[in-house]
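Shown here: the complex without one of its protein chains, the others still in place.
What follows is chain A.
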Amino acid sequence: MSRYFTREHEWIEVTGNGATVGITDYAQHQLGDIVFAEVPAVGRTLAKGDEAAVVESVKAASDVYSPVSGTVTEGNEALSDDPSLVNSAAEGDGWFFRIDLTNPSELDGLMDEDAYKSFVAAL
């Protein structure tokens, strides 16, 4: 089990062939109070970099991109009732969707936690 990060502030936690995707704590902090989240439908096929989900704060609307290619196996239904989960637990219960990877080698281009921390520190 390992966690990767994108330059667009998504995280992806990989377990075997499946993975869970969300936005980072840094991202939720930048967005501010989240008031709406829309997750992808189960069965949707995503290519790496596709717009997979939408997150809106009081301030702004943002797209969440899929860090990898694959098929969506689950969307986090809890977010429709309580989008503030993204604020309170961005890298835990506030996950967006689960996906079965079609091309695990795509993970090679992503950052590990230390690299992401350095990336954010330089912003």
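Simple rule for what comes next: a contact is a pair of C-beta atoms (placed from the backbone, for glycine too) under 8 Å apart; a residue touches a chain by one contact, two chains touch by 3 or more; residues count from 1.
We take it that contacts and distances are computed from a predicted model.
Chemist: Can you match the unshown chain of the complex to its UniProt protein name from these: "aminomethyltransferase", "Phenylacetate-CoA oxygenase subunit PaaC", "Fe-S oxidoreductase" or "ABC transporter permease"?
Modeler: In UniProt, the chain excluded from the picture bears the name "aminomethyltransferase".
Chemist: Given the contact definition stated above, which residue among A:Glu56, A:Glu74 or A:Asp100 touches the chain not shown here?
Modeler: A:Glu56
Chemist: Hey, which chain A residues sit against the chain that's not shown?
Modeler: 8-10, 23, 27, 32-33, 35-36, 38, 54-65, 80, 83
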